[in-house]
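Other chains of the complex are left out, but the ones given are in their true place.
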Amino acid sequence: MTKPELPTKADFPVHRRHQTRWADNDVYGHVNNVVYYAWFDTAVNGWLMEAAGCDIRDLPAIGVVAETSCKYLAEVSFPDELSIGLALEHSGRSSVIYKLAVFKVVDGVVEDTPRALGRFVHVYVDSDARTPVPIPEQVATALEQLR
Amino acid sequence: MTKPELPTKADFPVHRRHQTRWADNDVYGHVNNVVYYAWFDTAVNGWLMEAAGCDIRDLPAIGVVAETSCKYLAEVSFPDELSIGLALEHSGRSSVIYKLAVFKVVDGVVEDTPRALGRFVHVYVDSDARTPVPIPEQVATALEQLR
């Protein structure tokens, strides 16, 4: 049996530079597992706000997070600079599944092999009633850039 | 096709009370998805330190996190009180897989239905070389309490 090949940086149409913070490191001297999700969260929402051209928090439908996961492949540590890769796994009527990856940036160059791989599921809900609604048009249009 | 039944609080042999913090809430008024992993992390390591009867950070083999995931089923919000359920999915030579669940505590009573379900994989590595080693005996003995 052969191991599945890892995706590389070329598999992610969008990359966003991201900094580590001193407090990200834990007692073992590397970034705590929890923090990766703050990076994913920031990459998805930050990209969406730019790509959709509006403040997504003010839309009548907001993306609530239904599921997340992360595989930690190799450690990163403050003060590493990172590039967070973003790709589209699937988009449906009300939900979007993003693939994410954490790459380390060394001397200004993004490494080919990811340090971590993630998955992030947004379900769009009415911002008041919190019941599923179709993906807002601004978001759907933005997602085209990830195909 | 029927939906798989959710586990309930009785499916988790260990429960640990946990508080929310003001800063856990995000702009949408509920706890941010990232924070659940801080709860899982705290439940696993806090329980291990009690059950193993030693400071697990000082053992020659330490548990590094290889994979985590979470399904968010219903929101929680500061100042909710929580009970984090802990169960053993699998333990091998070097790794342990925990099942986790977030239950809300209402008027002192833990709800039956989880608000979130998680998975947390620890791989034991030599604390210096960071290469996989067998699960320390103190941890293996502690894990018996989760069966």
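Letters A and B mark the chains in the order given here, with residues in each chain numbered from 1 onward.
Note that in this section a residue touches a chain if its C-beta (ideal position, glycine included) is under 8 Å from a C-beta of that chain, and two chains touch if they have at least 3 such contacts.
Please read all numbers here as calculations on a predicted model, not as lab measurements.
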Given 2 placed chains, full-complex copy number: 4
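By our rule, only the chains that are shown with their structure count from here on.
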Chain centre separation (chain A, chain B; CA means) in Å: 23
Of all residues in chain A, those that touch chain B in their complex: 27-28, 32-35, 37-38, 41, 57, 62, 64-72, 75, 119, 127, 130
